[in-house]
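A protein chain is absent from this complex, but the other protein chains hold their places.
To keep things simple, chains are lettered A and B as they appear, and every chain counts its residues starting from 1.
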Amino acid sequence: MTDALAELLAGPPRVVTAGVELFETTLRDQAVDIVPVDWRPPVDGLSSELAAIVADPRTDAANRTALERITAAEPRWVGITTARDAVGLDTGQFLHAGPPITWERASGPMRGALIAAMLYEGMADTPEAAERIGASGSLELAPCHSRGAVGPMAGVVSPSMPMFAVENAAFGNTAYCTLNEGLGKVLRYGAYAPEVIERLNWMQAVLGPAMDAAVQQVGSLDLRALIIQAIQMGDELHNRNRAASALFVREVVPPLLEAGIDPSDLADVVRFINGNEHFFLNLGMPSAKAALDPARDIPGSSVVVAMARNGTDFGIQVSGTGDRWFTAPATVPDGLYLGDYGADDANPDIGDSTIMETGGIGGFVMAAAPAIVRFVGGQAADALDATRSMYSITIGEHPHFQVPILEFRGSPVGIDVTRVARTDTVPAVNTGIAGKVAGTGQVGAGLVTPPMQVFTDAVRALAESAHPA
Amino acid sequence: MVDHLDVRRGAYADSVSLMQVSRRVGDVDGVTNALIAMATELNLDLLAGMGFDQVDAGPGDMVVAVRAGDDDAVTAALAELEAALAASSGGAASAGFGDAPPPRTVRDAAAIGGDLALISTPGEHAYLEAVDALRAGLHVMLFSDNVPLDQEIALKAEAADRGLLAMGPDAGTAIISGVGLGFANVVAPGPVGIVAASGTGAQHLTCLLDDAGVGISHVLGVGGRDLKAEVGGAGTRQALVALDADPTTELIVLLSKPPAEAVAAAIREFTGELSTPVVFGLLGPTEDDLSGVATTVIERIGGPVPTWPTWGEPPVPDGAGPGRLVGLFSGGTLCSEALLVAEAALGPVASNISADPERRLTDELTADGHVLLDLGEDEHTRGRPHPMIDQRLRLERIAAEAADPDTRVLLLDVVLGHGAHADPAAELAPAIRAARERARAEERMLHVIVSLCGTGSDPQGRDRQAAALVDAGAYVTVSNADAARAAVTAMEVPA
Partner (left out) sequence: MTAAAAAPLRPLITTPSRALPVAAVFPAAVYVADPTTGRVVLTLVTRDGVPHPNAVRLQTATGDRPFAGIRDRDRIRCGDNRVDLPTGSVIVTRWWSPRPALGRLVPARLIAAVDRVQAEVATRTAPLASDLRERFADLTLAVATGCEQQAVAAVDRLLGLGAGLTPTGDDLVAGLLAATTTLGSAMPPGAGLAVPSREALAAVADRVGARADVATTPISAALLRHAVQGEVCGPAAQVLRVLAGSPGSARRHPDDALTGLLRVGGTSGRDLALGLCAGAGLVAAGSPRTAPRLHVSSRSS
């Protein structure tokens, strides 16, 4: 005899109802408390596949393990290293955002970024020469995610670039990301004009060493604490990094001043960081990546460990299916455009920055950053709805990332592909929009609807490998 | 082309608002380009890129640049600009925070609160929601049918592991502390707890007991397959344990069709270890019918056994020679009980729930001789509303059977209570009247007997229902077995 059985019979039950509305009505008529489910069938008629996953004796525990690992993360910025050292790139090798891509299938901004990287690495003297190298098929391309890294927008990483190293102190793993170049014409949006390359050179020669010197002064910087504060200050840390970047400046300037950097460089460095309100994005992303990587490869887990786009495809990776990518064509975000740019100028969705949503930040804490929702002409209430609807597709709540307006409820975290398919709800993602012509740069910002197919494909794959009950 | 360019010194709006404003202004007819932005370096570059003249402005100033086909379009654009700027500062259109979106799965609903989940989704989807409930610590009543057997076994195993109760699948009836779940009648609280593998069986028994003034503590439905060998009575055991520990329950009734022999033996042994006495209602050929079970229970509780109420005049054999008995039921157990009574007296009777495959009807559900049909049977209700809720099929069938000159007795059930049709007699009475009038016009006898499953407290009003049916010419009994016996008696051919 269990307490639960005794409790059931101890008085009129409070009833959750799902299905036939008649039974909701009869219970209401009996003055019984009910909680009705707005139930609908899973997408694509996936019931038997979903049942196989749910019945797999490993799934429930595996997902709880995944959630525990993700939320236990303690990301700390520990230094700057070159991509060559950090992720083992050699000349001619490049990392890029999203799932694997070839030059032929690469979009304008992706090709533009690769051209910029080739010019920067000295592999070509002119954009045309670089383009020929690209078209020859001799470049070795790999997703950032395959090397423990993430990159915003095109996310192209070449061997000489300095990278933030972010260590997850709870698990000892490290994630890497390049340094943010600022707005306007920049490599990550596919620009390769001389000023782009010049800036990259300056970042390699001055900014990188200065930042490393600063962090070595303090040993390391607690990024989780910074993210927690920034959420409380109105950032969702994907499209809005104002508070986080300001907090970062506050943390980094004193050690910069103490690090013995050449005064003229110092002024440039501080002006550069201070003038870029997305500077923190490139620390937030590896923080999320570092938190999610320990949740990879848990047999039976249906938790998403990466969402990423390469400008052509949208892809996800799921804990229980290893390194396999589930991909579908990327769509153009719905948003507002800079100047007289319009949807026709926009490239399909691009970048690894959806690692933020994967880690329970970005669009998932939109309620903490209502300003963001106006990118699509919504209202503050829509921001609340966006966050609240994410609880239906996640395993749990983040104990540290709290949303003040929801009474400091933890952010929804641990996207479960089975919940996505059951509720026909895809993750809410905020993003910047790149111009589709290489070299254009950012043309807008908005919300993107991830393709359902990547989640249903993952469900099918998990079902195939599910253990019987 | 006309360019309009002005600078509004010290006017400020955030960049997102201005992007929206730009879009609205750009959408005005005749406008080809519009940029309304704070005069940051980036935006001044954009402006230059669009081919506008240079302006002298700083980041604290707002630039308005509009390019349009003619002056009228510029005027319209500037009007739109003012409206858009006014709208961007909140105002009447803001919707407020509202409620959280409704839960989309049982897990999310359980997070709001709940002791039990009543799941009635289509069977192929029910397992997911049921697992959600169990993993959130909720008991489950699975009304859904057509749930795969392996899922039923898995659910009941998981429920037992978690110390929870999984009722069903195909559990049509439950009552917990007076709360009717699914199809259930309004009964008084009292000492009798029921574990039922049969929904209408439980409804009928509770109604009979209520009539005798014997109250019900709880009815726990376990679903028709629970006592099959594959499931092994997993739900029944858990329900028995719960009722045994319940302080209100003084006597337990276990109601089921005759279970698999091994399961029956195991359950009998299991009940022997309980501290609460258990009465078995195994509805087989050699066992008591439901009215008999009710009598046993009432005697065990120590109450007086009543005469079950009837309304109208019982039909007497009319000596009209042989004819057909036609039974059209909405309750499965009521049908099978009537089938046992009828076959004992009349010999073979065709039915869609016949245990004998020779006599079992499929598809058309028609036969030349006696026929008793469960119109609520799973096969029959797939994709159609249950006859307890929607009687159209039954009404058509009544008319068709009445047209057959051989039809002598029409036996019907009417189930009242929560979930059932709000006024079944209102539809049935005209059909009965029409059937009898047709028979009378053709100078033959057609008896109509109704087994009325309900209590005096049911929302449909049992007395009112009975009166309407009697008025149409039916004989109405509360005891289903008595109704079947009355039908058999009416069929008797005098020697």
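Brief remarks follow.
FYI, a contact is a pair of C-beta atoms (placed from the backbone, for glycine too) under 8 Å apart; a residue touches a chain by one contact, two chains touch by 3 or more.
Nothing here was measured: the structure is a model prediction, and the numbers come from that model.
From the options B:122, B:306 or B:461, the residue with contact to the unseen chain in the full assembly is B:461. Checked against the hidden chain, the listed residues B:247, B:272, B:302 or B:347 yield one contact partner: B:247.
Set against the missing chain, the residues A:3, A:90 or A:344 yield one that touches it, A:3. Even with one chain removed from view, chain A keeps its contact list with that chain: residues 1, 3, 5-12, 28-32. Contact between chain B and the unshown chain involves residues 177-180, 186-189, 215, 217, 245-248, 418, 456-457, 459, 461.
Criterion: only the chains that are shown with their structure count from here on.
With centres set at the average Cα position, the gap from chain A to chain B is 43 Å.
Here chain B touches chain A in the complex through residues 14, 16-17, 19-20, 22-23, 26, 33-35, 37, 42-43, 45-47, 49-50, 93-98, 100-106, 108-122, 124-129, 131, 133, 135, 137-139, 143-144, 150-151, 154, 157, 162-165, 176-182, 217-218, 238, 241-246, 248, 389, 418-419, 459, going by the rule given at the top. Chain A makes touch with chain B in their complex at residues 1-20, 22-23, 26-27, 29-30, 32-33, 35-42, 47-48, 50-51, 54-55, 60, 183-184, 336-340, 371-372, 374-375, 377, 379-381, 384-385, 388-389, 391-392, 405, 419, 422-423, 425, 444, 469.
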